[in-house]
Structures are given as C-alpha cells and as structure tokens.
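Only a portion of the chains appears, each positioned as in the full assembly.
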Amino acid sequence: MAIVVVDVALKPEILDPQGRAVQGALGRLGLHGVTDVRQGKQFVLTIDGEVTADKLDEIKKIAETLLSNPVIEDFTVEVKA
Amino acid sequence: MSIDNVASAKANSNIEQPFAALGLKPDEYERIKEILGRRPTSSELAMYSVMWSEHCSYKSSKVHLRQFGSKVPANDSMLVGIGENAGVVDIGDGWAVTFKVESHNHPSYVEPYQGAATGVGGIVRDIISMGARPVAVMDPLRFGAPDHPDTRRVVNGIVAGIGGYGNCLGLPNIGGELIFDPSYQGNPLVNALCVGTMKHEDIHLAKASGVGNAVILYGARTGGDGIGGVSVLASETFDADGPAKRPSVQVGDPFMEKLLIECTLEVLHAGLVEGIQDLGGAGISCATSELASNGEGGMHVWLDRVLLRDSTLSPEEILMSESQERMCAVVEPNKVDAFLDVCRKWDIEAVVIGEVNSSGRLTVDWHGEQIVDVPPRSVAHDGPVYERPLARPTWMDARQADAPTPERLARPTTAAQVRETLLLMVAAPNLASKTWVTSQYDRYVRGNTVLAQPEDSGMIRVDEVTGRGIAVSTDCNARFAALDPYRGAQLAFAESYRNVAITGARPLAVTNCLNFGSPEDAGVMWQFEQAVTGLADACLDMGTPVTGGNVSFYNQTGDVAIHPTPVIGVLGVIGDVANRTGMEWKTAGESIYVLGVTRDELAGSEWAHEIHGHLGGLPPVLDLNVEKALAEVLIQGSQDGVLSAAHDVADGGLAQAFIEMALRADRGATISIPANIDPFVFMWSESASRAVVVVPEHHEQALASLCSGHGVVATRVGSVDDSSELIFSGVYGESVKATIDELRSTSEAVLPALFG
Amino acid sequence: MSSRIGVVTFPGSLDDRDAIRAVTLAGAEAVSLWHADATLQGVDAVVLPGGFSYGDYLRCGAIARFAPVMEPLIKAARDGMPVLGICNGFQILCESHLLPGALTRNDHLHFICRDQRLQITNTTSAWTSNFDMNQEIVVPLKNGEGGFVADERTLDQLEGEGRVIARYLEVNPNGSRRDIAGICNEAGNVVGLMPHPEHAVEALTGPTVDGLGFFTSVLKSLVDNGKVLA
C-alpha cells in the first residue's frame, strides 16, 4: 500500500480570490506580515500495491488531465509511503 | 470483540447499563426492561434511547400536538394527515402536494455550513419518501444581533450551506425569512421547508407490508457521523479501547441526494416499491422500527450487510448513525433485481438488509448473533409521553403592562423627524433588502417559478398545461409570541395565510416548526401550550388543517430561552398561475388602497425594536373573520383581474409596504395620509389583517363592491406616478419625500456592510 | 422534418428540463441524451445544460468531460455540429478543449443568481445569428464559478476574431476577464455561455423572453446550412 499526494495550485498569473480573501482575514485577525496567500487543492490517493515507475506515469497523466486543468493550474506528484 | 447479544442479555440480566449517559431516565429504563422482560442488549438500549429522545418521540409535545388532530376543520383536501413523513393535500386535477418544514438549529450553530446544508437535505428526503418530486425549498432563518461578532460567521455559513445544498439539488428557493434578534445569539434557527408534487396515484407511505418482501438500504454508505451520545455506549462502556468519540456533525453530499431523488422517483414510478422511508434522525433504528410497526409488524435485519464507510463501526453505532443521503425501501422479491438495476443506473449503492415477516418482532442479527429482538411499536410509537408542568411566567404581567405609549417611547412628531425615522427604518437589518442572501440561491431552476423573493409568497406552476399552481409562505413575528404566545401564533398564521391570499391563491393547509426553549422549564412549556392551542384554534376557524410540522426544543443558553418562535407555513392553490397578483405597481395613474384598519398598535413592532430596543405591551388584536374576509377580497380580486398589484402589511407597517412596492417597481407614488389618523401611527403601526392593493381606474368600482360585499374597509390613499420619488403628504402639515434611489441604496447596503 | 436537438443529462445536471422546454418552444424536437450512452442518436445539434454535473466536485465540468457521450460529441463538434454549453455546459466545453480558457471561482466567492443585462457581440455563430449586433438582452445568471479566464494572447485573439459572443453590461457578476459572458470556437458552431437563456423563454417564469433567440438562431443556421429543410 502506498500514499501518493497530488498538489494542485493555480498558476501564479491567475487571480486567486480565495487566497486573497484569506489574506484579508489574516490581517483582520492580527497576523501581520503575510504578503501573499494562495489556496490550492491536495489529493491524497491510497494505492493498493507498489507504485512502480509505470504506475507513477499513469498517475502523472491523470494529474495532468483530470486532477488539474493545465490552462490555469500546475501540479506536483509525490509518493509518500 | 464480544458483542452483547440477546442470549447474554437473558443470561446475565443485572449488569450495569449506561442508560443515563444516553439520556434515558431511570423510569424509562425500567419501562424498557418491562417491555422486553429482561435487560436490553446494548444495541436495543441504543435504539430505545434515540427513538425515545425528545427529537424522535415528541415526548414533551405530544399531549399538546394532539389538538391538531382533534380540532381538524372540515376540509376535504387532506389526503394524508399528520403522522406520516409529511402531509399530502389535494390541489385538484389529480394533483397532490406535500410540504413540511423542519428545524436544524443546533447543528447549524456548531458547524453552520454543514448544519444548514444537511437541514435542507433532511427535509427533501421527507418529501421524496411520500412519492413526490421536490419542486421548491424555503428557508426561514433567525440570527442573533446583526452587530455581534459571532453573527457574521453564523450567517455566512448558514446562507452558503443552504445555497450550496439547495442549488446543487436543483430546487428553486422561493422564499424564507431573515430575522435578527439578540434572543437567538447562541441559538440561531434554521428551519427548512420543502414542497413536492405528485399525481394522486403516486402517493407512497412508510410501511413494510407483504411477508417475504425485501428491505433495501440505498444511497450513501453508513459512516460514524451524527452518532453523538451513542458513542458513550459503544466506546466507553462496552469496549474500553474501542474507537474514539465519533463526530456529531454530519457532512452533506448534495450530489448524492440529487441522484437519490432521481433514482427514488424512477423506482416509484416503475411500480417497484411497496413502502418507503427516508433515513433521518436515529437512522436505521428509526427506519426499520417505523416501517415494521406501520406494516405487518415483523422484520428481520442482517445488520452486517450494511455498507460502511468506516469498518470500525460497532453495531450500536450502525443502528444509530445519522449519515445523510440514505433511504430504505420495501420491495417484492421478484422486483429486487429491477430495483437494483435502477440504482446501478444512477450509480447508487444498494443492498438488501432485511426481510418483512409476520413475527410481530423486529429482530437484528450481527454476524449470526441476534442483537435485537423487540416489538417494533414499542420503539417507534410507544415512547414515553410527558405532561410537563406549565406555568405562565411571572414576568408576563410586567411585560404586557409595559406598553409602548408615546409617554414611554418617543415618537416622531414633525415631518423632519418622520423622514429621519423613515431612513432609519429602511436601514433596519430586519427590513433591509434581503438580496445579499437571496442572490446566493437559485430561484430559476426547473423553470416553473412564478413568484419568488421579494414577493409575499413563493409560487410554483405545477401543471404546465393548465397553469395550476401553488403558493407557499412562512411567517412568524416572535416578538408578538413573546408578548402573548397564543395570539402570537395566531398572528403568525394570519400573516402567512394573508401572504398566500395576496397572490390570489386559496389557502388550503398548514405546516409549522415550533422553536422553543427547554420543555423542562414550566414557563417555556406554558408558551408552547399556548402557541399550539392558538394555532389549532385558528386553523379550525379558518378551515385549514395542520398537515404536519416539527418541534424544536432546548433552544436556549443557560436559563435564557429564545423568543417562542412558532414558524407557520401556509400552502395555497391557484387554478391558473397567469392570474397571480404580484407586488409590483406597474402603471402610472392607478389608485393605491389600504384594505383593513390601522390602529395604534406598536407593541412588538419593528419600530419599537429598532428605534428603542423595546419589547412590551400586547400584540395587535386579531379578528379571524376580518382576516378571512380580506383574503376573500384578495382571491376574488385576483380571479376577476381587478387588482394589478397587492402587498401584505406587516413588519415596518404601511411605510415599509409602500417602500417595498416602489422599490420593486422602480417607480414612485404619492400617498396622502388620511386626516383621521396620526401620521406616525399610519406609517409604522403593525395592525393585523391589512394589505395594500393597486387598481386601475376602471376597476375601482369593482373593488369597492368586493370590499363592501365582504365587509372590508378600503381607503384610497394615493396613486402611482411616473416619478422616482415616494411622497407622503399630510405628515404633520408637510410632505415627506424620499427618492427611490436613496431608499434603494440605503436598503441594499445594509447586509453587505454587515456580512459581505 | 423539424430539427432534432439533443439535451444531455449528466449525473447532477439540473437545467436539462429547462433546456428541453426552450428547444421545444423554439420549434424544434428535443431529444434526451444520456451521459453513459456513446451515441448522439443522430441529432442535428446538442445543448449541454446547466447544473452541477458530478456535484461540481474536483472542478466544474472536469469529470463530466470524460463521460461516454462526450466522445461522439467532441468529434461531431469538430466536424461542425452546433453545440451550446450553458453554464456547467460551458465549463464542460472548456474542460474538453473545444473552447479555450477556463471558468474560475467568482471573484466575490459567492454563488450569484441575478437578472443579468448582456450585450450580444457576435451575430454569425450558430447560436446568435438571430440577434442584432450589440443588441441588449436580459437573462438570468446563476453560478459559483463563472469567471472566464484565459491568457492575454487568447483574450486578444478571441476579441480580434469576433469570438466573444456576449458581454456583461452594468455589473460584471463574477470577475470574468474583459466582461466576457460567452465565446465561440473558430468555426462558430460551438458556443459557451455562462448566463441561462433557457430561463428566459416564457414571460410567466423569466425576467424576459430574450433567451429564445439562442434557440431560434440554431434552427435558422441548421436550415441555412442545409442540415434540415425549412
């Protein structure tokens, strides 16, 4: 059994209204010095068996086509255990 | 892990059981032992404890609610009455409508988004389980003080949750309420109403009939959510190293519920279902015991077949879980495959968990061991019934004596002061534009919404060919109920009734959501009894039966209860929605009339609350005959095409009613205040049984004869014009003017500034 | 023979009934298409309706884009069949790369439902040919993720080629770049629109009947293109 984590973030040039709203709230709550907040998504996949190189390629392909939209998002894939 | 089963309950009958931690009283526990002739197993104890809880058994309210059954008016439109998941009303042409309102107050305070979302989900399943297609939702909401630091969190979460769930289900939101009062600070009220429609032949009931029929559980998997107190049982007493305390918050999945609606309607219409029941409070315990006791009386369940989200759940927890988006159906054996095929089509998991039998018992097995063997009625219907002590609170006299006389509460006495008051009242959070909330809800989906916010009622076209439709409104001024719960409940009902009649629909049936403090407080119990009696008496008088409802107790923080809040929903029918009357005055030159009589009645009014923070005196008088006569004029006026607009007069009085009509139309008017009444009283009194109507010149005669025929007082007060100003003339010798732009920007800025 | 227009139902589609009603009122025969069937039943055009396909989980339209029905649909769209994606349908068309750009969370973070004023800025696409250039219309808008984004080059290209078919007037309700409410592909047969014309087809239930124009447009273009007989 393995855990694969896929992080998906909006590309830097895309406006992130959620991140901006959080940043505003941080200021109001007294946490100062936060110059930027970006909100992304994290998918934690539990995989049966081993994550071979082939399997990882498959997962990367899925991350690119389903889990993220390359028009607006970047992603990273990491095998955790 | 050893399971407490029936055999061991028989064998060792004297072990200590944590009934008190589960909320059962010693005498209730004794009663269970008496029913079973032995101690209950841990699973049986869990079932009885949730089914005999206040929430499921109505043990404190039952003796009073009986009035709704004993005072039923003669009205042949009721097809299914109180006691089923929701009542069903005949609206003609072979159509039936079911509607019900339910509370989800406490969960919405703990986790506003999910609490409110699952509130919508729960009431929608009640409607589906009658065989109806849900066609609209409404959301009467009450929050604490608008400027309290916690209110923002609660408002934003609850509104987003209702929208998030309802929008995703594809149900138009056609109305609701939005009220702020410090009395709701730690106890916001989230009441959710759903309306469904069906043909008469599609009505289904929750009963398990037909020996040998399969019991199918379908929808979401069962998880550990909403178990609350039962975890005490599962983890602490019976298995010390068992799972950690389960979350009591439920998370909703509106997408699953949308599939559940479509799947359920498909199996019902295909004739695959004998009985059906939604899973709400008390989960499988409730569904199986209710189905069994309403049917042939016996059922066997293989609990280990239930599909789980969390494999560590104990059988007690599975019995109690309140996981959302599940339903239970009783299906003939030869139709099971067809049923499962439909589920597969909608990507819904389903499993046969039980079978109807003639044993007269509800038995449950867990991996071959019998863990439950009870008479199902004793669980579902024979819960304890309490005659709780009642006492009129001692402070009532002082409160009622504290009338808002001019000596006590300063009133405006010049035109300048009236204008100042006008702008303050427009900006009152309870009167301000609700657009910030309602624009977060889809009101268009399904394409049959004829009226929605800010109209007096929501209206839905039921039959696209004939135009037959329904109107629904919910109302309650809880300050009136705080001043006099009997009359307050009647006033809430009257307002709701009027709001339906305003649109031209004829009121047919009533639902209610009774939100009160602790039933263990004699004062609260007295308020409850008064409100129920008031409502039942009024329904009898007006010929509209109560078809269902819900009671929410324990809405209080420490010793301080919320204002008694009997939210009343009225459903009406209209033969052709094209005849509806809306609130928008459209045409310059048309005459504006006030129907009804305005008295000096400011106790419990929005003016007393907003300007003076005052609550005292006696609420407005109510004569139900007058209310009924007014409704007849409004309904007849709509049918005959006499009225071009109509609007209810309630919170904020006539001033508010005129402002709302002007804003709706984006068009001004001049109102001449009659000489025989004090201008301030005319503008802000909240006397009952009044409406503003607009008629073209060629119908004025018809209106006059309608009103005299029904004994309704009609006073012409002005006319619609082409201006962009609302002008009140005769205000202490001067005119008071406000531009529509100024009124609109003031009104629309309030909620965004507070919560945006 | 009247035109046959398909309306696809995905799990979680909500405005499919409304789209069927609109198509019917416009004078075409509506054909229900099911997401799991890999066939278009020979229809002449398709509407992808609004709603929350797959609950809008993951990203709006991201899961629906892989439904079996999308395979023949994508192919037919590339071959010139008229396709209109409304709201969630627009999102699905972007996820399928039949249209450029993407739809993102409204800038104010709330779902919004309002009667929206629009300006029609293309009268040559399959779904807008019955409007006048710069005609102003009012139709309902309702979305939580309706902000249209694309890179500057794509936006310039869309504008330069006249492929912005409608723009928001008075209020930009969701932070869409350059007030874009709808766009079309190069050939003009595939249109994506955030607002809901199918909710503005009857005076009784809509703010106007302006929405009918989209549906009558496609009937006209089907006749003009010889796909169906007048």
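For reference, chains read A, B and C in written order, and residue numbers begin at 1 within each chain.
What we mean here is this: a residue touches a chain if its C-beta (ideal position, glycine included) is under 8 Å from a C-beta of that chain, and two chains touch if they have at least 3 such contacts.
This structure is a prediction, so every number in the text was calculated from the model and none was measured.
Participant: If each kind of chain appears just once in the picture, what does the full set look like as a formula?
Facilitator: Expressed as a formula in the displayed labels, the copy numbers read A x2, B x1, C x1.
Simple rule for what comes next: only the chains that are shown with their structure count from here on.
Participant: Could you tell me which shape the graph of touching chains takes: line, ring, star, complete or other?
Facilitator: Looks like a simple chain-to-chain line, open at both ends.
Participant: So which chain is the furthest away from chain C, centre to centre on CA atoms?
Facilitator: Looking at centroid distances, B is the chain farthest away.
Participant: Report, in whole Å, the distance between the mean C-alpha point of chain A and the mean C-alpha point of chain C.
Facilitator: Going by mean C-alpha positions, chain A sits 30 Å from chain C.
Participant: Rounded to the nearest whole Å, what is the centre-to-centre distance of chain A and chain B, using the mean of the C-alpha atoms as each centre?
Facilitator: 41
Participant: Which parts of chain B, given as residue numbers and ranges, touch two or more other chains?
Facilitator: Residue numbers touching two or more other chains: none in chain B.
Participant: Out of chain C, which residues touch more than one other chain, so two or more?
Facilitator: 108
Participant: Can you name the residues of chain A that touch chain C in the complex?
Facilitator: My answer: residues 10, 13-15, 17-18, 21, 66-67, 69, 71-72.
Participant: Contact residues on chain C for chain A in the complex?
Facilitator: Going by the criterion above, the answer is residues 58-59, 62-63, 66, 94-95, 100-102, 104-109, 147, 149-151, 175.
Participant: For the complex, which residues does chain B have touching chain C?
Facilitator: Residues 160, 163-164, 167-170, 253-256, 258-259, 346-347, 438-450, 461, 577-578, 756 of chain B touch chain C in their complex.
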